[in-house]
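This is the structure I have questions about; it appears just below.
For this depiction, one protein chain was excluded, whereas all remaining protein chains were kept in their positions.
Going in written order, the chains are labelled A and B, and every chain counts its residues from 1.
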Amino acid sequence: MVAITLFILGVAPPLGLLRKKLGYSASALGSVAMIYTGIELHTLGVVTIFYIAAGLAWLFSSIYSMSYDHYTWLAPLFSLSVFGMAIALTASNFLAFLTGYEVMTIPAYVAVGLHRKTDYPAFLFMAFSELSTLLVFAGFLYSYTLTWSFSFQPLAAAWPALLCSLGFMIKMGILPFMVAEWLPIAHGNAPANMSSLMSASMTLIAAYGLVKMILLSPGSTAFGYFLMGIGAFSVFFGALYAYVSGHNKALLGFSTIENSGAFLTLVGVFLTAPTHLLSMFALISAAVYILAHTLSKTGLFLLAGMTESDPSSHSEKAVGSLSLSGAIVLTASMSGLLPTVGGVATWALLQSLFMEAYVLHSSLAVFPIVAGSVVAMGEGFAMSTMLKFVLFSGVFRKGGLRGVTRSVTVLAVGLTVLAAGSLIYLAYAPFLVSNTLGVYGIIASKFAGEPFGGVSPLYTLLLPLILAVLVFAFTGKPKTRRSEVWNGGTAIDDRYTPFAYSTNVRLMLGKVLFTRVRNDAVEVSNASWLILYRLSTLFAILSKTLSRTYMNSRLGWYVVYMVAALIVVTLVVMI
Amino acid sequence: MKWLLRGIGKGIKTERSPVEVADWTTKLQPSSGEPAPQNRDLHCPTSALEDGWKAERCVFCRRCYPSYSPSGEYRLGKTIRAERTFRRSFYLYPIDVGTCGACNTEFKLLASPQYDMTRFGIFFTNTPRHADALVVMGVMTEGMQEAYRRAYDAMPEPKLVIALGTCALSGGIFSSDGIVADVAIPGCPPAPYTLLDALVKAKGGKGW
Partner (left out) sequence: MVVAMRFIGRLGRYWLYSDRLLPAEYPSEDFFEAKQDDISGPAGSFTFDYGPVAGGLIESVRIRLNTYGEYIRRATLEPKKIRTVKVTGNVQDALLGIERVNGNFAASHAVAFLIALEKASSTVAPPAVQLSRVLQIELERIRNHVFVIHRIAETAGFSVPAAELLYIMEKVNRVIGRVFGHRYFYGVNGFKRATTGGGINLTEFEQITEEFQEVFRGLLESRIFIDRLQGNGVVTDSRSIGPTARAAGFEYDARLDGDYSTVYAQLGYRLLRHSSPDAFGRLLIRGEEVAQSLALIRSAVEKREEFCDDAKPDDASVEGIGLGRIESPSGDLAYSVNLHDGRLIELSLLPPSVPNIRLFLESVVSSGFTDVPFNWESFGIWMSEVGVKFV
């Protein structure tokens, strides 16, 4: 099955060169094959979830692309990237994984570069992607020196996993996040279908790699706490910067960072959990989180593609009610609301942290407690951010249909997310409780024998619907009359802007965001960005002085250098 | 907390019936013992004496004094259409279309402890969407036409239009037209006791 998937996806890029729609159809077909592969391999545990998530994301992006693409070069690049991701996902050895990793990145770099014809975002993207590859490569190399084999095998030391994790974390946008917001910049400057691939699927590949390496390595609680800390930190700041961001796509980029942080926190719980049941819960929930994020982010980037405009003022192209319904479900999922799968994931995250704090009867419990608080604050911002996104995309400005295929695709993603919420209990096999009150699929969090907490997305979905129908049946359609919006007695002259929506936080958290209010703008900046700027200016000055000192164009000194070099080389060779 | 205790300590100031009524806010009638003079000798600036004293035109300028003098009758309001739906809860939305400010102030004084309109179930609201009655004060100016229309349109059924003051009813000294209303409360400005009586009747009560 894997071979079939890879073949179909491999054939897609050349097809895309010939005919755009052919290429995308091939990718779509290959995605379905991927989903099937995942279902086939369900005995392998969390790997299934990654395969299914990836397959679904590619499927929806491909279908959307068929009516979105109006570039000549995009189709083959898109399919090539998907092919690379498939290789990485199904790889059984390091070489295949790295190949897939690079094959997925380079087309994205090209797409970013060609999209706006500016160098900066593309180079930024490539620089950090290559840094990530370098670290992953180093990790694999180390692993090779331990096992003398290229295939994925259990390892005795933790260092390979550590190195690889650092690399993967860069790819997810976590690591040098505070230093350079490269991920939002890169993702914001690509065509929508490419952005959805980058934010959703590439993040998935990185997460997959991270989980794979960690599963093969001995546990390291110190590393686990490190991941928990950095994860919580990213959740908060990712969400905060998403909220105050002035650009829709950058907003989604920061949201990716936030979700990656949540994923890392769960991995951290997995590594530090005192009971086996708790670590299993955390691991499954981490995969579920990635599933939720992949689906929702794909859908939201596709939606952003439909409202392409500068959203710091108004969204000129608004979306119709089909895609809006999908968008509402997607943003609900990103906000962590039941009955979507994102709701289950957020619930599971907070439950894991709660349970760990409860079970760790030591001062170490402060880590999950603090992490939990920070994560909760971040989730609050995430909800407001998503609300802002969906309100200004479609609720405040009603628009017409922007291409039926595209609207229906977004709606389909939304429905999938909703369905996934009710079906995800299938992934939580050891955590189900028997049917009580006739409610199926209750997922219960456990760290020992008894349930700690429980949630039933299906119940949450059905109960309001049934009640609403009942009420409607009893009272009938209310008598209403449409009238104009009341605006103090005048017609509405100006509109509330998305920028103004977030100014309250820009002002209230002015110390954290370094807010400056000028007559013509409100600016926020980033502490590490300022530090980096200062450091790099210092570095520039330092290197200039240094180079002037030793490259002083005096012949005498150069002779000294040559003699010194000769001595050094001789010594090295002798030793 | 201290405000609560202080308020309780002050006792009940609400009045069951008007304690003090200013002369020139009440109905004018021909003074007894005087022959009713010709209207044109009275120099009424708003033609309020064409056919007996017309409350909706009088601005209480006292030029007709001493031929006409105040009677002390403060119940000047006229209910053309009452609405009993509101007898327990009556939300008013004021709109100032061109007042001198006095009507606004008298209207606000309905909330003072002496009159305490809320004991009759009368309340102020900040939006026409929650309003039962639109209280129109002042002469209709051009700039406020649109706002008036929008406010009326924004109100849900059932609704009443209350014209408060001589300017709203007949234009006063500023114009010759007033608005069409369900409840007419003349006065320049109508005092809170007149207002309260008229409002209680408008919602289906017996007056005050």
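Operating definition for what follows: a contact is a pair of C-beta atoms (placed from the backbone, for glycine too) under 8 Å apart; a residue touches a chain by one contact, two chains touch by 3 or more.
All values reported here derive from a predicted model rather than from experimental measurement.
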item: Chain not shown, its touching partners among those shown; value: A, B
item: Hidden-chain contact residue, picked from the options B:L42, B:C61 or B:I179; value: B:C61
item: Touching residues on subunit A - with respect to the absent chain; value: 246, 310, 312-313, 487-490, 493-497, 499-504, 507, 517, 519-522
item: Positions on subunit B where the hidden chain makes contact; value: 2-4, 6-7, 10, 13, 20-25, 45, 59-63, 95-106, 108-109, 111-115, 124-127, 138-139, 141-144, 147, 151, 172-174, 188-189, 191-192
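Note that only the chains that are shown with their structure count from here on.
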item: Between subunit B and subunit A, distance of the C-alpha-averaged centres to the nearest whole Å; value: 64
item: Touch list for subunit A against partner subunit B, complex; value: 481, 483-484, 486, 488-491
item: Footprint of subunit A on subunit B - complex, ascending; value: 95, 127-129, 144, 146-148, 150-151, 153-154, 156-157
